[in-house]
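Removed from the display is one protein chain of the complex; every other protein chain stays in position.
We just call them A and B in the order they show up, numbering each chain from 1.
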Amino acid sequence: MGTTARDERRQTLPGHVYTDPAWFDAEMARVFRAMWVVVARGDEIAAPGDFLVREIAGDSLILVRGQDGRVRAFHNVCRHRGTRLCLGEGGHAAGSLQCPYHAWTYDLTGRLIGAPHMDEVEGFRRDDHPLHPVACETWGGLLFVHTGRDPAPLASQLGGLPARFAPWGLEDLRLVRRETYHVKANWKLIVQNYNECLHCPVIHPMLNRMHHYLGAENVPTTGTYCGGAMGFREGVETLSTDGRRRRAYLPGLRAAERARVDYFAIYPNLLLTLHPDYVMTVTIRPRSPLETDLVADFLFHPEEIAKPDFVFEDAVAFWDGTNREDWAISEQSQLGIASRAYTPGPYSAREAQLWEFDQWVVGKVDRSTDDIS
Amino acid sequence: MGTTARDERRQTLPGHVYTDPAWFDAEMARVFRAMWVVVARGDEIAAPGDFLVREIAGDSLILVRGQDGRVRAFHNVCRHRGTRLCLGEGGHAAGSLQCPYHAWTYDLTGRLIGAPHMDEVEGFRRDDHPLHPVACETWGGLLFVHTGRDPAPLASQLGGLPARFAPWGLEDLRLVRRETYHVKANWKLIVQNYNECLHCPVIHPMLNRMHHYLGAENVPTTGTYCGGAMGFREGVETLSTDGRRRRAYLPGLRAAERARVDYFAIYPNLLLTLHPDYVMTVTIRPRSPLETDLVADFLFHPEEIAKPDFVFEDAVAFWDGTNREDWAISEQSQLGIASRAYTPGPYSAREAQLWEFDQWVVGKVDRSTDDIS
Partner (left out) sequence: MGTTARDERRQTLPGHVYTDPAWFDAEMARVFRAMWVVVARGDEIAAPGDFLVREIAGDSLILVRGQDGRVRAFHNVCRHRGTRLCLGEGGHAAGSLQCPYHAWTYDLTGRLIGAPHMDEVEGFRRDDHPLHPVACETWGGLLFVHTGRDPAPLASQLGGLPARFAPWGLEDLRLVRRETYHVKANWKLIVQNYNECLHCPVIHPMLNRMHHYLGAENVPTTGTYCGGAMGFREGVETLSTDGRRRRAYLPGLRAAERARVDYFAIYPNLLLTLHPDYVMTVTIRPRSPLETDLVADFLFHPEEIAKPDFVFEDAVAFWDGTNREDWAISEQSQLGIASRAYTPGPYSAREAQLWEFDQWVVGKVDRSTDDIS
C-alpha cells in the first residue's frame, strides 16, 4: 500500500463486494460499527436538552446535549418493552426523555428515573436499566459515534488530521445549507469517485474549468484517510459557479492554503472538501449494498454570514450540480459491476488512492486476505 | 403460567420472534394453521350461493353457503391447472363455482361436476378431484376455519367461552360498520397491546376518562384465551365519544354485565370487546413478521338498528380513534424491538397476561422450550 510501483495486477474489486448482502453486513460490522463515524453536527443540537435521532449502519441513535453541555448518544430503544423512545427527527427535551408507551423516563445522561408500577416487581432496580449508551465525541464541529465495544478515543483514529486542518478553523464554521441525496450505488463507489479526477474532463465540464484534472498533489494514504490538494486554473479563486470568490478567506489560512482545494476522504464516511472561503462535508450513510444516503453540508464563517451582502448560492449551486454528476455516473457503475459479465479491470496510475482504499476495506472485512482484487 | 409470583425473570421475548421470517413461518404453521381462526362473519354470506374469498396465513380460501344453509370452506385453487377459482372478494354463485380458465365446475359442496374433455383421459374420475376442503364452523355469528389436518371440533378450542358470553347474544347481533387497518407491527404486539391498560393514561386520553386504568379484573389465563372486565368511571355508561349510552342494553345482560366492558383475547386472532349496548370484534390477519391487517367490526342488536333514531357513530368514532392510537404505538414498538440494541426488558405485575401469552406462543412454536424469555 502506498508504494509507487504500478502494474496491471492493481485491479478493481470483484463484483460481489458491491452487491452481496453478506459482504455488506460484514462491512457494517467490521467498519461502520468498529470505527468512529460521523452522524451529525454539534450545532444541530446547540442548547442543553436539544436532541436528534439519526440512523447509521442499521442503528437508530438519540443524540442529546446534556445540562452539562456535553453531547451523549444512546440507542433509541426503551429498556421496558423496546419501543422507540424518540419518534421523528429530533426536538427539545426539558430535562428528561419519556417513552411514549408506558412512560418510562430517563434523564439526559440515560439513567432511568421513572418506571411506573415496576417498584412492585421483586428485585427490580432502576439502575439496571439505563438507555444503552453509545460512545460520542466531537471534532471540528462534527459529532462522531462509535457503536462498538470499548472504543479507543476519536483522536487515535483521526491521527494527524486535526493538526493539518487547524488553519480552516472547522469548529468555528456554521451550517448554512444542507442537501441530501439518495443514490442507488454502493457506498464504496462514492468514495472511489471522490478519490480521482480522471473522470473530471468527461463528467464535470464546470469543475474542469476550475482545476486541471491531473493537478492533484496527494498525501500518502494511511489507514485513516486518503486525500490531497488541487490548485486552481488561472483566474479562479474558489469553487463557485464562475470561479469568483464572494467571501473573505477563512481567517486562519496562509497563502498556500488560499490557492487550493483540499479533498480528503476520512474513513469510513466523511468526505471533507476545504475551500479558501468555505467548507463542504459529505456524510455517507450506507443503506444496503445497492443504496447510499448522502448529506452535503455547506459551512461558512460566522463573520461572513453576518454580512448583509452574504451569499452562498454560488458555492451550493456549483457543488449540487457537480455532486449530481458524480452520483449519476456512480449509479451506472453500480449497474455494470452488478452484471454477470463484469470482471475486475485495471487501475491506472491516477487511481492509486482507489486501489489503496479497496485494499483497506478488504483488509477490514477479511483480515486473512491481503489482496483479493 | 398463571402463577402469581412476580419477579424480574418475567421478561419480554427476544427480538427475533418479532422479526425473523422463519419464526413467523413456524407461527403460521403451528398456531394459525393448527388452530381454529376467525376469517369472516356468517351474515356476510347470508343466502345459499353467497360466497366470499379471504386470505389467512398465506391461504386464499373460498367460503360459500350451500343450498343446505351450511357454510363450507375450500382452498381457492382449481384442481385442473391450479388457477384461482374465484377472483375478487366474493359474490353469489348460482349453484356452482366455475373456473374462469377451462371451465372446470364444482358444486357448492366442492364436488367436481364438470371437466371439459377430461372424459377422454384414461383413468380420469371426477370424484378424485374435488376442491381441497377446509374445516369450517360457526360460533357467535363468526366463521372459524381450521386449515390443518383432522381438527378437533371448534367447541373444544373455545372451552367455557360460549357459556360465559351467552348473555350478550352474539349470534343475534348484526354488522353495522367495518373498519380495516394495515399496521406495520408483528401480530403479537397487537395482542400484547390489547392485554394491558398500563399504557392507557399515556396513549389514550379519551379511554382513560371512561375506565380507571388499574381497574381490570382478569380471569385466569388458559391455553385458549386471556381477558377480564373493566368497570366504568362515575357517570359513564358505555364506551362512546362522551361516555353516554345511546342504545338499550343488550337484552340478555344482567346488572353486573351492564356496568362493565369485557376484553378478551381469544387465541390466536380474535379480540372480543363486549359493551353493555354493542360489541366490537377485531380480527387479526398476520401478513409478515412486520405487518398485520386488522378488521374491526361493530355489532348491534337488530331491534336497535330498526329504530328510526338509531346511531352508532359515537361508538365507532371512539374506537377508531383509540385503535389508531394503539396501532401507532405498536409500530414504534416493532421498530425498537427490531433494533440490534434491543434486549428483553422486565414486565410489571400489570403485564402478567402478556407474559402468559408470550409463553403460550413460544410453547406452540418450540415445544421443547418452556421459557425462552
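Operating definition for what follows: a residue touches a chain if its C-beta (ideal position, glycine included) is under 8 Å from a C-beta of that chain, and two chains touch if they have at least 3 such contacts.
Predicted model, so just to flag it, every value in this text is computed and none were measured.
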Across B:P116, B:P153, B:P205 or B:G223, the one contacting the chain not displayed is B:P116
It is residues of chain A that touch the chain not shown, namely 6-8, 12, 15, 192, 198-199, 201-203, 329, 332-333, 335-337, 339-343, 345-350
Omitted-chain footprint on chain B covers residues 58-60, 75-85, 87, 100-103, 116-118, 120-124, 129, 132
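Operating definition for what follows: only the chains that are shown with their structure count from here on.
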When centres are defined as mean Cα positions, the distance from chain A to chain B in whole Å is 48
